[in-house]
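Structure record follows, encoded as structure tokens.
For this view, one protein chain was removed and the others were kept in their places.
As written, the chains take the letters A and B, and residue 1 is the first residue of each chain.
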């Protein structure tokens, strides 16, 4: 308990006012400045998108950080509250609905524990609708103070969740939209590296639309204002974007929609590698 | 002045860009990490809802914290800028429009002082439209440094404000919507404990609609996706919710609208207690 408290990050879909109640709990136990907001505006109830984003947001933090995720449509139901310890000493706290899993696997060697409320030594719960305040924040505070996750409850095997995988096709790739970002860019699960080098134009089908020819742009500026195209996003994945505009509004496509890309002419072979 | 600076929390309806100007003021006087954002997205000009939320957000912070609230449609007008000291050593700073009162009363033994700008030793005011930056932040900084509120101006009696009270009826309760949360849940002022234990279904009237039968769900998951019902919210109050959806959009009801609940059949007696 005498060691330096670790950082705690908070990611949620609950909005700032509910998040404030988690910060109140943490303010009793952490030194000022040790709680970092990642986002409280994640898409409500969108567990899969949050799992993808949590990994992207949290992966770069120092080893030993405690990451709390509250995207939890099953709060108060059968899903367990869990804490996960990873290879680098980082800990993850949240619901056992998959939201923590991609980050846990990226951090390596996850060991999960079911949080037992009796072990938190904290005021009793007010309801069954806000575990972020009533369970996750107290649990995170204890982990940040140095308590090992195994002291919070029994070891369990968490529910699995996998970010949807893209597939190579004979002429390109088939995937889906993982995330619609703040600008309305449609971030797919197709790795940027899959497009053969130097390809300046590909055909893209969003959902059930027909294939459209899109330029492959090196940057938003290269795309040009108001023009749609494909770029390598900062996630290392291809995104559909509109220069200084919103691809989400232009194409009315959201998370989970199928995306098909063609960079080879059907019937042609041996193009690229 | 040598004692450890206290935490300052900021709650407002002014948005992040104006709040940033308050943080600039505070950065001169507080050590890094001592300023905590509660929310800057409170509903604009909604003093009553903010008073309710401020109490919920701030009540859990450590004794001695300085809470600043800027929901202030009367800025620059006749309402006074005030600082309130409470029993536990916490201080509240904001306009004398009622927004601080429910929190002050919950913290106990409030003593209020009118902030005299001449006592702040801070750059003169630029206008009459942003007391958050020009008065409240400087006042909060002084309180955080240990200055007693009585040094900021004369003692006054603040305007009263009471969160609207619910009423028991012969067959249930009558209240109103206090808060529409980030998810669109309609948080009422009717205590969760008022529903007789085990009641699985009640009748609810929102505004001037007819009574609708709603399940009483133990959790959002118990409600089921897209279904409307009543739950015990994390505020200890009943809320009308739609599973993974927005009750606000479904019922087009906002803050202040009347809510009537029936859990006993009219004409029947002796049911529950």
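By definition in this document, a contact is a pair of C-beta atoms (placed from the backbone, for glycine too) under 8 Å apart; a residue touches a chain by one contact, two chains touch by 3 or more.
Just so you know, these numbers come straight off a predicted model, no measurement behind them.
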item	value
Listed residues B:6, B:34, B:55 or B:142, member touching the removed chain	B:34
Residue touching the undisplayed chain, where the options are A:11, A:120 or A:141	A:11
Missing-chain contacts mapped onto chain B	13-18, 20-21, 23-25, 27-28, 31-35, 37, 44-45, 73-79, 126-130, 133-134
Footprint left on chain A by the chain that the document does not show	7, 9, 11, 31-34, 36-42, 53, 56-62, 65, 181-183, 192, 218-222, 231-236, 243-244
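Heads up, the rule we're going with is that only the chains that are shown with their structure count from here on.
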item	value
Centroid spacing, where centroids are CA-atom means, of chain A and chain B in whole angstrom	31
